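Got a structure for you, questions after.
For this view, one protein chain was removed and the others were kept in their places.
For clarity, chains are labelled A, B and C in written order, and residue numbers in each chain start from 1.
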Amino acid sequence: MAGSHYTVLVSAFDPHSRPDPGWRAELYTVLFETETSKGRAFDAVLLAAILVSVSAVCLETVDPLYRRFAPVFESLEWMFTGLFAVEYCLRLASVRRPRRYALSFFGVVDLISILPTIVGLFVADAHSLRIIRALRLMRVFRVLKLGKFLRDAQVLRAALVAARYKIVVFMVAVLNLVLMLGALMYLVEGPEHGFSSIPKGIYWAIVTMTTVGYGDIAPQTTLGQVIASGVMLLGYGILAVPTGIVSVELSRVTLNESAEERVGQRACACGMSEDDSGANYCRRCGERLPDLR
Amino acid sequence: MAGSHYTVLVSAFDPHSRPDPGWRAELYTVLFETETSKGRAFDAVLLAAILVSVSAVCLETVDPLYRRFAPVFESLEWMFTGLFAVEYCLRLASVRRPRRYALSFFGVVDLISILPTIVGLFVADAHSLRIIRALRLMRVFRVLKLGKFLRDAQVLRAALVAARYKIVVFMVAVLNLVLMLGALMYLVEGPEHGFSSIPKGIYWAIVTMTTVGYGDIAPQTTLGQVIASGVMLLGYGILAVPTGIVSVELSRVTLNESAEERVGQRACACGMSEDDSGANYCRRCGERLPDLR
Amino acid sequence: MAGSHYTVLVSAFDPHSRPDPGWRAELYTVLFETETSKGRAFDAVLLAAILVSVSAVCLETVDPLYRRFAPVFESLEWMFTGLFAVEYCLRLASVRRPRRYALSFFGVVDLISILPTIVGLFVADAHSLRIIRALRLMRVFRVLKLGKFLRDAQVLRAALVAARYKIVVFMVAVLNLVLMLGALMYLVEGPEHGFSSIPKGIYWAIVTMTTVGYGDIAPQTTLGQVIASGVMLLGYGILAVPTGIVSVELSRVTLNESAEERVGQRACACGMSEDDSGANYCRRCGERLPDLR
Partner (left out) sequence: MAGSHYTVLVSAFDPHSRPDPGWRAELYTVLFETETSKGRAFDAVLLAAILVSVSAVCLETVDPLYRRFAPVFESLEWMFTGLFAVEYCLRLASVRRPRRYALSFFGVVDLISILPTIVGLFVADAHSLRIIRALRLMRVFRVLKLGKFLRDAQVLRAALVAARYKIVVFMVAVLNLVLMLGALMYLVEGPEHGFSSIPKGIYWAIVTMTTVGYGDIAPQTTLGQVIASGVMLLGYGILAVPTGIVSVELSRVTLNESAEERVGQRACACGMSEDDSGANYCRRCGERLPDLR
């Protein structure tokens, strides 16, 4: 079911993108095919390079480190940008339909992980945008055995999709509550206790209901503390609702999947299960059913 | 099941409130009927107006913004109050039984979202009450496809209703615990460490057991920290109980619903399921069963 | 199943404690029988008195209130202590076996809710112990319809009993972890950052893993913050375990109960279900089965 979504995310293009035999095909094997030994070795090296590069971007912002190792960070930056740029060009060169790769999820990520360094020559703050390279770490799913992960990512996704209406209902209710509480606390506590405006009150309500509780803004009047106590107990109860929703949907999807395995059943994203092997569309929502495995 | 409750909340009156053909019927179509294209367009505009209006109320309390844009906020306030007042009158005029609308959930909300501005002419603080307009945002359920949401809101509500006794038992136990802990910490820590009274101690106990943890009051004696550690581990375990309750009830309601779909079964709000299609009342609690779909 | 436990907690003695007809029986009806109109009226008045008395104890510790209303609090204290003492004596007088009542749960609670005031004549701090009266609020279950609550309290209890071994395994693991982390952070951060001893480090580890996070002690070195990040992510995952355990046990107990209702099945506290109506003991754990309803 919806396997195509994951193919996009993980391998970034269809299997027909392999070019005809020749140096391009050779290059293609190394750069794109995870199942071959060469491809796997390349992916391992690439992942290590991305990790080092992301770490360098993070550590560069630590002042004492930067002051001591500024030239190291600078050369690392240019080296990795260069390497990633070369890799990007080779990928474009080796794939049969370069434009398709360039517009795929990983194509775009590969491009924008090179750009910040170049933009940084002109704009000072752009350097930190290199953190976007972290997205490239998602290639890790390709190196590890794919099947298991895909299957479980699908289960998680199907559960969240099935729960989407319940989550929207829940979120609208929470937002309403938070707006009201923010305004109420602004009136009760007032600017002298840190609740300087309604948006600040809303911020406090969110910090409290999610049980984060920084303590940068905390009620100080008696009435404010009584209301806050009520809000916390409420938040406590409310926290149970999304957990319950996700658990139930996850459980339903998981059970459907187990059932499918036994008989030739298939499940639709809407949660309906179908055991007529000739059916093509869901009886309930009309969407196309997944193919029989 | 219990569909009537939701009709009240969402469409605010029964379908028989449509007046006889004429300008009133035309107006009625625009103002109340979400399924027609005109009605949908009106609802979209209305929702946008409510959103802008609520945002204005929030941002007005931000001091630097108010000082710069005071006239803008004032005119926005009067404009929206005027618009909503006109809308309210038109609604009263177009519906067959105006009194019924005026006393319905949305009728009351529509009225009290106009009042604060007018009251604010005489009382200074009343302005902030305009935040109550946020309640009007619940009209959003009307614009989106209703069916799905209603169905899921019903499942959530049925789960909470079925869990009500367990939640009361749980809440009484938690309140008792919090009272005892508040008094204990007042005795152990005393006013010099911020626990200036038993209510303050209760406030601390709630802040701690819900894992919010502002840190505005924190134990400082060794004994106090030992007790606090116990309270936290307890709160950790206790947090699991409401989540478990909601999950189980949600799961039971969801499973009942799936079962109903397959055979001609119906479920009562109390969790009992009935497969005799001739039955009208629940065998267990005696409440009226929902009609067969 | 295990109904007797709850009778103890709620009605505090067996039905045979009713004395022979006469003034004592009359008094007994008022004081102990919740099903009669007189008994219910008395219970409502009593609960109100307990609530007011507990509130007075709490508010007395609020300094500004005490300074203004000291005489009021003092007279309230003596009035309620007097009333509760009279009530206690009447209960002793009206019940057939006074000693049995005196040693029951509510008998002890009734006594120790009078004592602190008297002890307070000699010892200054004893006053706050009056908060123990809050335990008397559990009589609320007697006023409300009992059946439903008992049933649900039983389900909650059975779930927690069934989960006891899993919870012990979990708790030993968490305690070990917390000890190690406390010592580690003491070594890494040291006294100059608030981690003044290993017990302090353990306190920090508990505050962090339960996601309370006061912020009174927080890591300040880089290594400390890296470790703390790991602890938080771990705590995040660990939080899921008790919730999962309680959910599953609650779900099993609930399902067993629904199944019992349909056929003449009974469930043991260990989770085993029995459908042979002639069985008296659990096949798995050998404990006595509940009677058929």
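What to note about this one:
Note that in this section contacts are C-beta pairs under 8 Å (C-beta built on N, C-alpha and C of every residue); 3 or more make two chains touch, one makes a residue touch a chain.
Keep in mind it's a predicted model, so treat the numbers as computed, not measured.
Within the whole complex, the absent chain has one touching residue among C:V109, C:V161 or C:M232, and that is C:M232. Touch with the chain that is not drawn comes from one residue among C:S17, C:T61 or C:T211, which is C:T211. In the full complex, chain A touches the hidden chain at residues 54, 57-59, 61-63, 125, 128-129, 131-132, 134-135, 137-138, 140-141, 148-149, 151-153, 155-156, 159, 167, 171, 174, 199-200, 202-203, 206-207, 210-216, 239, 242-243, 245-247, 249-251, 254, 258, 261.
Listed for chain B, the residues touching the missing chain in the whole complex are 62, 211-215, 243, 247. Where chain C meets the chain that is not shown, the touching residues are 165-166, 168-170, 172, 175-176, 179-180, 182-183, 186-187, 191, 196-199, 202, 208, 211-215, 218, 222, 225, 228-229, 232-233, 235-237, 239-241, 243-245, 247-248, 251-252, 271, 284.
Keep in mind that, in the parts below, only the chains that are shown with their structure count from here on.
Because chain A and chain B carry the same sequence, their contact can be compared by residue number, and under half of the numbers here are used by both.
The centroid of the Cα atoms in chain B and the matching centroid in chain C are 30 Å apart. Chain geometry summary: the mean Cα position of chain A and that of chain C are 43 Å apart. Here the CA centre of chain A is 30 Å from the CA centre of chain B. The residues of chain B that reach two or more other chains are 199, 202, 211-215, 239, 243, 245, 247, 251, listed in rising order.
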